[in-house]
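Removed from the display is one protein chain of the complex; every other protein chain stays in position.
The block that comes next holds subunit A.
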Amino acid sequence: MDSDPDVELRALDIDVELDPEDLQPSVPLKKVPGGDLFEAARARDCDRLALLLEVGANVNARDRWDSVALYYACLAGHAEAARMLLEAGAVCAERTFDGDRCHYAALNLRLRWLLKSFEARPPPLAPLPAALRATFLACPANRAAFLEMLQGSAGAEAAALAAAAGFGPKDDPSSACLFPPDITFYVDGKPVEAHRVILCARSPFFEKKFKTDWKDRKEVRFSNQKLYYGALYSLIHFFYSDRLEVAVDDMENLARACKVCKCEELQKILDNEVAHQKYAEYKSARELDLDNSQKRFILQAQSLPEEDRLPSALQRILQTCLANSREEGYDTEESNEMPKNLEEDLADLYIKVGDKVFHCHQVILASRSEYFRARLARTADFLEGNCGFQAAQNLPLLEEHDLSAEAFEKMLEYMYTDKLEHLDPDQAEELFDVASRYLLFPLKRVVADMLLPHLEHASPAELCRWLMLSDIYGVMKIREYILDIIACNFEIFAATREFRALLLILPPPSGDDSLRTTRPSAPGSAGNTDQGNILDDLREKWLEAEGAELDERDDSAALFDKRLETLMLVAEKEAVDEDA
C-alpha cells in the first residue's frame, strides 16, 4: 500500500457533510482471524482482508445469501474495507445486480461517493503495464495533458471524482518524475514525452527511425498536418499501458498513424470501429446528449493477438539483450567479436552479477523497482564500484552481489514480461529473496503459484522448511497453504522430527492462556498486537479444523497448547541428544 487510504478519502469528503464520528465506529472492532472474505469485510478486519486478497480470494464471489463481500462492507459502513475490495476489482456498477445492492445498502453518502468514483474506473491493469503507465504519466508534459483531458472529458464531475480517488497520476512529490524521458515529440507545438526503448519495442517504424534519422535527436517536431496531437498521445499511451483510449473524433487519424507505425492489428481493429461509428449515430437513441467530441473509444489489450501485446514486445527486446549479455572476463578486450548487434538491443545500462554482464534498460528497471530507481538516481551520491569496462562502453555499470546470474535472469524475465516461463523449485527460494530485495512484490505471487503444485508432493520435512521461508519472505499464499496442511494433519507433523525442531526456533505463541481466550463474543479484544506469529496462526487453524465449538473452544485451545509444550520438550531432548 503506497498511499494512506484515509488521506485520499478525505478528498472525497469535500462536498459531503460528515460527522467525524462517522469515521470511527462507536463499538470497538473485533478481529476475525479465521474468517472468510465476507466476515472480514463485515467486521472491518482490514489485516485479515488484506491477507485474503493477497492470497488471491475472488472479490466478486457470492456467499450462500447471494451477497458479495462489498455488499457487507457497504452495509456495515466500512469505507476502508470497501475501498480495499474495490481496488482489488470488485464490481460496483450500479446497473449490475451486485452493484445495485451495494448502492442500495450503502450506509452513508461517503460510501456512495466511493462506489460512484470506482464505477468510472476501468479495470485494474496488470503490474507491468501499470508500472509503465505510471512512468509515462509521470513525465511532466504528459501529466499536464492527462489532467487537461480529465477536466475536459464527458463527465467533469466523474473526472474530479476519479482524480480524488487517486486514479489520476499521484501528486506525490517523491515520485515527481519516475524516470526522465529521452525523446520528446511535438505536434502543433504540443509535446508528448517518451522513452525510445518502449517505442522501438512496439513499432518497427520507430525502431527504424531511431536507428537512422532520429539517432541523436532529443526532440522531433511533426509539422505534418495529417497527424493530430490527440492521436499521437493516445498511441504512445497505448504503447506503455496496453490500453487504448482515444476520442472518437481522432480515431480515423489514429488508424492512419498506426499504418505508418506498422501496428497492423491495431489498425485493423480501428478501421472496423471507424466504419461502425459512422452508423452508430443512427443506431443509438437520439436523446443522448453527448456530442462526438466527447465520446471516447477504449480498447483493452485482450482484444489484440498475444504477440501484439506489451509483454511479448518487451520479451523480444529482452531476448536480444540476453543474447548480448555474456560471461565477461572483461580483461579479454581483444575479443573483437564485440556483439555486432549492440545497437540493436538499445541497452543503456549494464548490470554485473557474478561474472556475467547483463544488458538492460534503465526505464524498465526504474519503472518496476523502486530499488533500481533509487540506485540509478543516486549513482553520484553513493560510491559505486568502477571498472575499466564501464569507461570503454560509456554506459553505466552497476554491480549486484549475493545472488546468482540465473536468478537475476529470471527476475529480468519477470520485469519485462510479467510472467515466468518455467521455474525450478530449487530456484524458488532465491527468487523469493530477489523479489523481496528488489521490492518486486508481485513476483512473489507468481513464484508461489508456480511452486504450489510441487508442494502437493512434498514431505512434511520439506513443508516445514517452506513454512519458515514463506514466513521470512512474507509469501502469504504459501504460508497459509502449509498452515492449513499442518492443522489438518497435525499428528503426522507431530511425529516429524523437523517439525518439532521448528517449534524450538519459532517465537512462542503469544499471551497467557487467560489472555488468549478465544471467546468469540467479546468485542474490543482487539487481538494480539504481535502479528504474524506462526504458532498463533497455527492454533487458529487447528481450532477451525479440530476444535470444539463455543464454550469448549477455550478448552480445545488449552489442549493444543499443552500438546505444543510436550512436543517442544521432546524437541529439546532430541536437541540435547544430538549434541551429546
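Keep in mind that, in the parts below, a residue touches a chain if its C-beta (ideal position, glycine included) is under 8 Å from a C-beta of that chain, and two chains touch if they have at least 3 such contacts; residues count from 1.
What we mean here is this: contacts and distances are computed from a predicted model.
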item: Identity of the absent chain, which is to be given by its UniProt protein name, from "Cullin N-terminal domain-containing protein", "Transcription initiation factor TFIID subunit 5", "DNA replication complex GINS protein SLD5" or "tRNA methyltransferase, has a role in tRNA modification"; value: "Cullin N-terminal domain-containing protein"
item: Full-complex contact with the absent chain, from A:I298, A:I505 or A:A580; value: A:I505
item: Of A:K116, A:R133, A:R375 or A:K410, the one touching the omitted chain in the full complex; value: A:R375
item: Subunit A residues touching the omitted chain (full complex); value: 1, 174, 370-371, 374-375, 378, 380-385, 398-402, 436-437, 439, 456, 458, 460, 463, 468, 472-474, 484-485, 488-491, 504-508, 531-532, 545-546, 559, 563, 565-570, 572-573
